[in-house]
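Next up is a structure, given as structure tokens.
With one protein chain held back, the other chains of the complex are shown just where they sit.
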Amino acid sequence: MANEQDIYEEHVLDHYEDPFHRGPLDDATHADEGKNPLCGDVIQIALKLDDEGRIREAWFEGEGCVISQASASMLIEKVEGKTVDEVKDFSAEEMLELFGPKLTPNRQKCCLLSWRVLQSALHSPIDGEADADADAAGGSPRFGGPSLSEES
Amino acid sequence: MANEQDIYEEHVLDHYEDPFHRGPLDDATHADEGKNPLCGDVIQIALKLDDEGRIREAWFEGEGCVISQASASMLIEKVEGKTVDEVKDFSAEEMLELFGPKLTPNRQKCCLLSWRVLQSALHSPIDGEADADADAAGGSPRFGGPSLSEES
Amino acid sequence: MTFDPHQLRDDFPILRRTVASGQPLAYLDNAASTQRPQVVIDAMSDCYQNYYANVHRGIHTLSEESTAAYEAARVTTQHFLNARSSREIVFTAGTTAGINTVARSWGHANVGRGDVILVTIAEHHANIVPWHQLAEAVGCRVEFLPINQSGTIDDSVVAQALKTHRPKLFAFTATSNVLGTNFPAQSWTEMAHRSGAAVLVDAAQAAPHEVIDVQQWDADFVVFSGHKVCGPTGIGVLYAKLEHLEAMPAFLGGGGMIQTVTTEGFTATEPPEKFEAGTPPIAEAIGLAEALRYLQRVGLDNIRQHENALCQRADQALRQIEGVDVLGPMPDLKGGIVSFTMDRIHAHDIAQWLDTRGVAVRAGHHCAMPLHDVLGKTASARASFYLYNTVEEVDRFIEAVQEVRKKFASKGRRRRRPPVTNA
Partner (left out) sequence: MTFDPHQLRDDFPILRRTVASGQPLAYLDNAASTQRPQVVIDAMSDCYQNYYANVHRGIHTLSEESTAAYEAARVTTQHFLNARSSREIVFTAGTTAGINTVARSWGHANVGRGDVILVTIAEHHANIVPWHQLAEAVGCRVEFLPINQSGTIDDSVVAQALKTHRPKLFAFTATSNVLGTNFPAQSWTEMAHRSGAAVLVDAAQAAPHEVIDVQQWDADFVVFSGHKVCGPTGIGVLYAKLEHLEAMPAFLGGGGMIQTVTTEGFTATEPPEKFEAGTPPIAEAIGLAEALRYLQRVGLDNIRQHENALCQRADQALRQIEGVDVLGPMPDLKGGIVSFTMDRIHAHDIAQWLDTRGVAVRAGHHCAMPLHDVLGKTASARASFYLYNTVEEVDRFIEAVQEVRKKFASKGRRRRRPPVTNA
């Protein structure tokens, strides 16, 4: 079991209080939004892709627990400038590593929310249909652990 | 718990092999039939009541386990000549006593089948509707213990 | 017997443990599920070790013994609820299964297009979704009673709604699992009956904490769960008036609930077996009966009083912490539940921090999304008390909430630049 005291280490709280690129992106080419019903967390991600398939700019907005918001900030900071292929290769495990503190399975869902939204945003051009392969995957990629059911 | 070896004491097997008034009763005034879904036991009882409300003759037919058939024989032998009121007063506990060997709850159902059918036969004149109070009681009186559900 | 929570704690082995952080456990998540005393665990082990067999259906010794124990559990439950007959007690998989049984069986037979099911906005999803499903199936409507500012519902609002909607069924919780509000089961049932509505009382949060007398309530249906009354998971109770159980069509089909089966069709047997298709939760029923006896030995009035004292203490202290918003009514109108939010701090961060202090609370919408919607919250944190909680645990809880404020307060922190990578 993780020692939860470490979850809120300074690095995390810094991102929570002073997030990277939190706000709207007016000329976004791709965007998507996702929810984590466990916490009621919401994350919107907006991307500007250039012609070479590189992320020129990435912004997020959202509401939720420290983990969901801080991890979104870390992720957005990380992927700016990367190519679409590089981002697609970025795995859930790498996302958890990027976040840092070890998380229990339930809190991993919070951390992976922005990662999940980013992956589906790549398949969601702003004026157009979602890509075929995103549809086939049920709209958003799946990852391990218990699925995203609600809590009580 | 009962010692089941005693259930099949000679007295019981005698009734099973040489039952009292087993067979049809041609000029019956009252009759009914019942089933015990637990064992698939069936008992039909036919009565001839006289004008004073006395059971002049009682006969039974049926199929089933030793307990259901032997107890029916004992009951029929017992009630011939009794008044309807006397029979109505004859309780489930007295029936179990009449049978003799102590029975576990499940086997009590077998033993009480003929008692149940007798009670409802009293309310079932052969040409006519069932009495109102029998209907109100759901057709057959209830007794204690688990209800008559099926087995598997 | 004098009531001493410290002494009662010894009955519950799990309360001796520590949590991940090494702190001793203060289990304040009782509204989600309670813990079990050793006697309940032992009763189930004893069944499996000494007399288990399938019930009802066999005539060998073990089957007779387990049938007797299973039926005795039904009688214990009957007495716990003061039902007229043990035949009014149906063992189900839980509260949720019980409400679904009523919705699918009684509902489909008695509710039609345009009819109304009246519920409160404070219901658990278990008492909302089955009615939405019924609405989808038969075209009825689900109407919601609003709560007032103080987290309760005035009788006049109930009366008006009964008059306006003439519902077929009024389904409400006896105690809200979020607000803690106690709704008056007996008087609401009387009002509903006068207007011609049947009544279902969700007693999931009431059965653990108060003496229930279904004859006094006079409700048509009452449901609760084993795991919330110190009993096992996998079992719940549906009480229904015998006349309903007799008139209602069977719900699940299978062994045990039939009179006859042919290639052409089937006939159902009598209640309660009619509603217990398949092998029932045998060991669970035996464990549940032991739990009910345990609660009765401790005394439900004692439990209620004790919880209320803890709730008062927690409530008062929480209201003094800056930025804390306590949901629901003042303690005298509620059971042992305190839900709250903190300004700009997410409920999950509260719960997570409290866990580091050994304090187990829930955070989320507690399966009551419509209620959180009208409260304007996405989530709340909830502490819920039971017989084994102590004043010391309440104080640890309050202290930890105070720490949360300090930990997550804005401090003008700055994100550090990431190390420049050469990728």
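Which chain is which? They are A, B and C, in the order written, and residues in each are numbered from 1.
FYI, contacts are C-beta pairs under 8 Å (C-beta built on N, C-alpha and C of every residue); 3 or more make two chains touch, one makes a residue touch a chain.
These numbers come from a predicted model, not from an experiment.
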(message) By the document's own contact criterion, which visible chains does the hidden chain reach in the full complex?
(response) A, B, C
(request) Just name the one of C:E88, C:D115, C:E290 or C:D355 that touches the chain not displayed here. (result) C:D355
(request) Return the single residue from B:A28, B:L49 or B:C65 that touches the missing chain. (result) B:C65
(message) Take the complete complex as the reference. Which residues in subunit B touch the chain that isn't displayed?
(response) 1-5, 7-8, 10-11, 13-20, 38-40, 63-67, 73, 77-78, 107, 110, 150-152
(message) Contact with the hidden chain only, please: which subunit A residues?
(response) 1, 37-38, 104-107, 138, 145-152
(request) Could you list which residues of subunit C touch the chain missing from the display? (result) 13-14, 17, 19-21, 25, 27, 29, 32-33, 35-36, 38, 40-41, 44-45, 48-54, 57-64, 93-97, 99-100, 103, 121, 124-126, 128-130, 132-133, 136, 142, 144, 225, 227, 232-235, 250, 252-258, 260-263, 265-266, 277-284, 348, 351-352, 354-355, 359-364, 367, 369-370, 373
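Here, only the chains that are shown with their structure count from here on.
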(message) Centroid of subunit B to centroid of subunit C, CA atoms only: how many Å?
(response) 46
(message) Can you compute the centre-to-centre distance for subunit A and subunit B, using the mean CA position of each chain? Integer Å is fine.
(response) 75
(request) Find every residue in subunit B that makes contact with two or more other chains and list them. (result) none
(message) If a residue has to touch 2 or more other chains to count, which residues of subunit C qualify?
(response) none
